[in-house]
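Only one protein chain is missing from this complex, and each of the others stays in its spot.
Which chain is which? They are A and B, in the order written, and residues in each are numbered from 1.
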Amino acid sequence: MHPVLFIAVPLLAAFLAGPLSQIARKGWLPSIILVIAAIAAGSMLPSVLVQPINETVVIAAPLGINLYAGPAAILLILVTSIFGILLTGSKELRDHFEKSTPSTVLALLHFAGIFGIFLSGDLFNIFVFLEIAALSAYAMTAFSDTTASLEGAIKYLLAGSIASIFLLIGIAVIYLHTGTLNLAELSSTMPMVPAAAKAVIISAILLALAIETELFPLNLWVPDVYEGSGSALSGLFSAMTIKATLYLLFRVITLFGVDQSIIDLLIGAGLLTMIVGELGALRQTNAVRMLAYSSVAQAGLIVAGFFAGAHSAAIVAMIAHSAVKAGLFLIIALAGLSGSVASLTGIGLKNKFVGVTATVLILSLLGLPPFIGFAGKLLILQGLNSSVGIGAVILVLVASLVEAWYLLKLVSLIWKTESTVEFSFKPIHTVILILPLILVIAGGVYPKAILSLTDKVANDLVDIQSYRTNVLGGSATIESTDLNGGTQ
Amino acid sequence: MNLSLETVLPAFSLMLILLGLWGVATRKNLIKIFISLSIAETGVNLLYISMTGFVHGKVPILADPTVTSGYVDPLPHAMILTSIVIGTAVTALGLALTARYHERTGTLNVTKMKELKN
Partner (left out) sequence: MNDTLFILTPLFFVALGVLGLFTPKSIGKLFPLIGVALAIGLFAYTPAYTGMISFDWIGIPSMELTAIISPIRLIFFAMLLLTLFVYGLATLNSKSNEEPFTMIAAGGMGIALFSGDLITLFIGWEIMTWGSYIPLLFRKKDHKAARRYLVFSLFGAATLLTGIILIGSHENSFLISSITRESAALGVPFMLIGFLLKSGTMPFHRWVPSAYSESPDLFTGFMSAALSKAGVFGLILAITLLPISETLFATIIAWLGTLTSLFATFRAIREEEIKGLLTWSSISQVGYIVTAVALGSSLGVAGGIFHAVNHTIIKILLFTVVAGIIARTGKTRFDQMGGLIYKMPFSFIAVLMGIIALAGMPPLGGFASKWLIYSALIEKGDVLQLVVVIAASTTAFLYNFKLIYGIFLGHPTEVDLSTAKEIGWGYRLALVVPLGLLMAIGMFPSALFTVINPILTEIGLEPILQGSYAIITTSLGSYNGLFVMETFGGAFAIILALFSLVKSKSRDLNRLDIAYAGETPTEKMPLHYGFAVGREIHRILFVGYWLKKSTTHFYNWVHSITNQFASLARLIYNGNMAFFFGVAFAVALLLWIIAGGNA
């Protein structure tokens, strides 16, 4: 199984979207592609955990383009595709896909871009895939063609453009000083870059990645975009897109070996993001916007946790967050309403299964045992305590209280009797909710099963030496004498 | 002071980037913002060109296999080709969205795009 297929198949499907849509009718094509990706990732995972696959397209290792299918990439592809299916299979998105082939193409390009981000071992390819994912995301945001969605799309595009300019600047300076863009090589050559240049590199790339991973204060556009794009797409962004950019942030920052001051800054930014995000959600009346703030906050917690040393826990939290947000956004999409919080009134009584799922997912999001959110949060808090101090723990817990206040408002509304709005669920549409429900409960009751996976994943992310060996081969460590050779 | 193209070009590209970013930060008109973004992108692209050493280098076509140095680095050229394409796509999409937005609301002012806020 070649890792390149993860990118090639969605791309090919995108090009052939016209004819393929005739076979996979009713807008099921993106879902089918995600199912294929999930099956492929699932079948690759056991072998990848033992021996990561490094595939070089074009020439030999230092040159050429390499795709690195490590445990982290494959597991995250698996998770994001599974929870992406929930949303691409939702009525709201399938209607778009059915109506116009371009929207199908955009979704498939988005998946290709995301899988590309996970797999690329080369900074410029990462940029390209990031742009593919982002461009399609901008256009997808405007799916519903309302003023709000256009506004969201333009804002997304503007923010993304700033990010891409800074990313390009960073890449240029890196290339100027190291002559390579291969991440594995950069991990050994970065320390030799002059301090002044390194400052430019780090600040430019960090800025770009902070915009993409929605860290405060560079996430001012995020709630607008989510609100404009509607519930199903918000779910897709929150379950898939942000996971890819988080992975990118972790991969790049770890390999670059930045100073402790930058790490501290990232932890601080993560915590701040969490607090501000929860506060922003507190008095929100639009459910999509509320959950958008909540996604931002969770991303902040994950970033803080990862850089505080709770690597494995951060991955668990990523998986948990994908599951929870995919489920919650899907429920809002299923309700098929304006997205205002009040319109969720009484859906639990209309459909018990939906109500129970929403409640369980929310409890998991709050970090209550025995759901998966607890395992992640506990370990993250432990990491924060050992590397930052108890103050960070208290900060996160206070933020969680704020979170509880607004999320429980949602629970209260879901179970309220006097329903003001008429809507009907087709039970068949809700069946898919069983996926996040099972993950959240099973993973919470026996997190060891997931942690044994994420431990390897985290190790893949932080063990620079083995990454280098896997990509460049056993002997190929770049000596400083080679630094200026070859390309000049 | 020897003002060769090699020393001027990085400075010039930096100037273009800063000019573009300044435009993004100060202009209110969406079209002007896209123009500024394009300027900044052009600046970045020139930055890539400026580090290839194209003034003294040869065209990177391997005519004589024994000569392995003295060529212009071909990689940045390849990269900016990609980035130009992406930049064009982004600008095109942005302008398309802006046109549609203008159709609906009649405004191009970025500070007035406030249907979504708080």
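Simple rule for what comes next: a residue touches a chain if its C-beta (ideal position, glycine included) is under 8 Å from a C-beta of that chain, and two chains touch if they have at least 3 such contacts.
Given the structure is predicted, the values throughout are model-derived calculations rather than measurements.
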**Request:** Consider the whole complex, including the chain that is not shown, and state which of A:8, A:57, A:192 or A:401 touches that chain.
**Result:** A:401
**Request:** For the chain that's not shown, point to the residue among A:202, A:287, A:433 or A:458 touching it.
**Result:** A:202
**Touching residue (missing chain; options A:147, A:340 or A:382)** = A:382
**Fill in**
Residue positions on chain B contacting the omitted chain are 21, 24-25, 28, 110-111, 113-118
**Request:** Pick out the residues on chain A that sit against the missing chain.
**Result:** 154-155, 158-159, 162, 166, 195-196, 198-200, 202-204, 206-207, 210-211, 217-218, 220-221, 223-224, 258-259, 261-262, 265, 276, 279-280, 282-283, 356, 359, 363, 366, 368-370, 374-375, 378-379, 381-382, 385-386, 390, 393-394, 397-398, 400-402, 404-405, 408-409, 411-413, 415-417, 446-448, 451-452, 455
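In this section, only the chains that are shown with their structure count from here on.
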**Request:** Quick one: report the Å distance separating chain A from chain B, using the average Cα coordinate of each chain.
**Result:** 28
**Asked** For chain A, which residues count as touching chain B in their complex?
**Response** 124, 127-128, 131, 135, 138-139, 142, 145, 147-148, 150-155, 157-158, 160-162, 164-165, 168-169, 171-172, 175-176, 223-224, 227-228, 487-488
**Prompt:** What residues of chain B sit close enough to touch chain A in their complex?
**Reply:** 17, 20-21, 24, 30, 33, 37, 40-41, 44, 47-48, 51, 53, 69, 73, 75-76, 79, 82-83, 86, 89-90, 93-94, 97-98, 100-101, 104-105, 110, 113, 115-117
